[in-house]
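Note that one protein chain of the assembly has been removed; the remaining protein chains are unaltered in position.
Chains: A and B, in written order; residue numbering restarts at 1 for each.
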Amino acid sequence: MTLSVRGLSVNELVRDVSFEIGAGERVGLIGESGSGKSLTALAIMGLLPEELRAAGSVRLDDRELLGMSEKDMSGLRGDELAMVFQEPMTALNPAMRVGRQVTEPGRIHGRRRSAEELLDAVGLPGTARAYPHQLSGGQRQRVVLAMALANHPALLICDEPTTALDVTVQAQILSLIRTSLPPESALLFITHDLAVVASVCERVLVMLDGEIVEAGSTREVLTQPKHAYTRKLLDASDLEARR
Amino acid sequence: MTARVLRRVAIFVVSVLVASIVVFLFMAVLPGDPAQVALGVNATPELLAKTRAEFGIDRPLVTQYFDWISHVLSGDFGRSYVTREAIGPQLLDRLGVTLWLVGAGMLVALVIAVPAGTFAAVKHRKAAGAGVSGLSQIGVAIPAFLAGIILVQIFAVQLRWLPSGGWTPPNQDAGEFVRGLVLPALSLGLVQGAVLTRYVRSAVLDTLGQDYLRTARSKGLRPGQALVRHGLRNASVPVVTVLGLQLATLLIGAVVVERVFVLPGLGSMLLDAVASRDLLTVQGIVLVLVVGVLLVNFVVDVLYTVLDPRLRGS
Partner (left out) sequence: MRNLVIGGALVGLVVVAALLSFVWTPFDPVKVDAAHRLLGFGGANLFGTDKFGRDVLSQIMVGARTTLYVGVVAVGIAAVIGTPLGVLAGMSPRWLGEFVMRVNDLVLAFPALLLAIMFGAVFGADTLTAMVAIGIATIPSFARIARSGTLQVMSTEFVLAARAGGRSRLTIAVRHVLPNISGLLIVQASVSFAIAVLAEAALSFLGFGTRPPTPSWGRMLQESQELLTVHPRLALVPGIAIAVAVLGFNLLGDGLRDRLDPRLAAKV
């Protein structure tokens, strides 16, 4: 599998973004809030808010995703493409039992798997009959992850999956993502936290004001930043570390 | 969950009790002597006293209240001061007519509001959605009795498709019963449907912006499927609140529609009783209507618990 993004623009909020992710690659997308990271992710998923339009090209192998019919696109979502969102407290349907929500991707795409099995895999045995409000934020994020991984996606996009969580829970979720993602699956990991990028990703893209300003291996970018903005990000995170 | 429901039951019972006292005091303390009304201005003092004793209104208020409410609880609403007939059986009869009308009106309202409101929300950026919203705005502004007058003019007078009024009991002639119910139910339901459309629209619009709907789509559901499978149940919580308030409005709105269509319901009974200053009958009907409203509120409260699992925990 290869995801190849070429000259992607979303209105004026994302401009001329290009990158490529191959099978099994873990790529980080960093930048501060409002830099266009989430919009880039939503554009790939075809889930942009109604008032926004994506232009350019997003190809999954030889299929062009931009402009694909809703019917074909929904056939990919939850199957080959999956996403974990930032806010676990609101990402789940409050009126539906967790088990039903977890098995839904399977039902939609015709691969039946039991809720117990899926929930066991993310360390939540025996929660199938719970409602989301009975779970903690970290547990809910595990549920979201279980849903995203249910069909072994070729590409998993995580949009700040740990930002809303406590520090200890963050670490658990991160290691869960690392261990439970099939090795052949690609990962696009959006975050503003450089420590997280360093622990999860081998390659990193830096985004500023809707454009990618720097790209390279995580080690390279974090140790020898070329762009002034990346240096600023690094300084800021250093300050945080020292505090 | 049981604690919550029990609490609601307690609130309901206390509310009914307080409401019955209010209704009783209102009718008992305020001016007007039922005996005088029943006998006319030429009654002798002896006859008046005798009639007061017969009505039981010469006793202390507290005794009167407990006597009244204990009888009401066993289904005995007393005898009319004017016709001297038992109020209970007639009240029950009339209540049946009103409930048919309200039920049919609610059905009309729902059948209009759920699709129209959902459509208006989904297409809220498009002209068609705005059009539905605009129509509902106008619908809200048309009183039920005006809708009734217009419907009669079109379907009864001009087209002669349906009767302009009157009532056929369902067990007497089911076809006529339905034909007779159509226009009253429409005039009651169209307006409420317009009101409800606005609430359905705003509830669905609210749901459309929720994160879990995006999650549902990220699983591979198309927008419509995501809305039906994940959105509607959540959107129904605020709508059910309004529905409860609306049922109350419909119950009272039925009074007016019954007058337009000459239906023998609770409303026309109330108006007749008021016209003949038959206070005990008024008292009984008002109690039934008020308890009806309270009952609806109670049921809505319990329904919440069913619809929103978050309320079951605490």
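What we mean here is this: a contact is a pair of C-beta atoms (placed from the backbone, for glycine too) under 8 Å apart; a residue touches a chain by one contact, two chains touch by 3 or more.
Note that this is a predicted model, so its numbers are computed, not measured.
By the touch rule given at the top, the unshown chain touches B in the complete complex. Contact with the chain that does not appear here is found for just one residue of B:141, B:174, B:228 or B:306, B:141. Note on the undisplayed chain: of the listed residues B:162, B:242 or B:279, the one touching it is B:279. If you put the missing chain back, the residues of chain B touching it would be 11, 15, 18-19, 22, 26-27, 30-32, 137-138, 140-146, 149-150, 152-153, 157, 202, 205-206, 245, 248-249, 252-253, 255-256, 259-260, 270-271, 273-274, 277, 279, 282, 286, 289-290, 293-294, 297.
Keep this in mind: only the chains that are shown with their structure count from here on.
Centroids built from CA atoms put chain B at 51 Å from chain A. In the complex of the two chains, the chain A residues touching chain B come out as 45, 47, 50-51, 70-71, 74-79, 82-83, 85, 87, 90-96, 104-105, 108-109, 131, 133-134, 144, 147-148.
Chain B meets chain A in the complex at residues 125, 210-212, 214-223, 230, 233-234, 307-310, 313.
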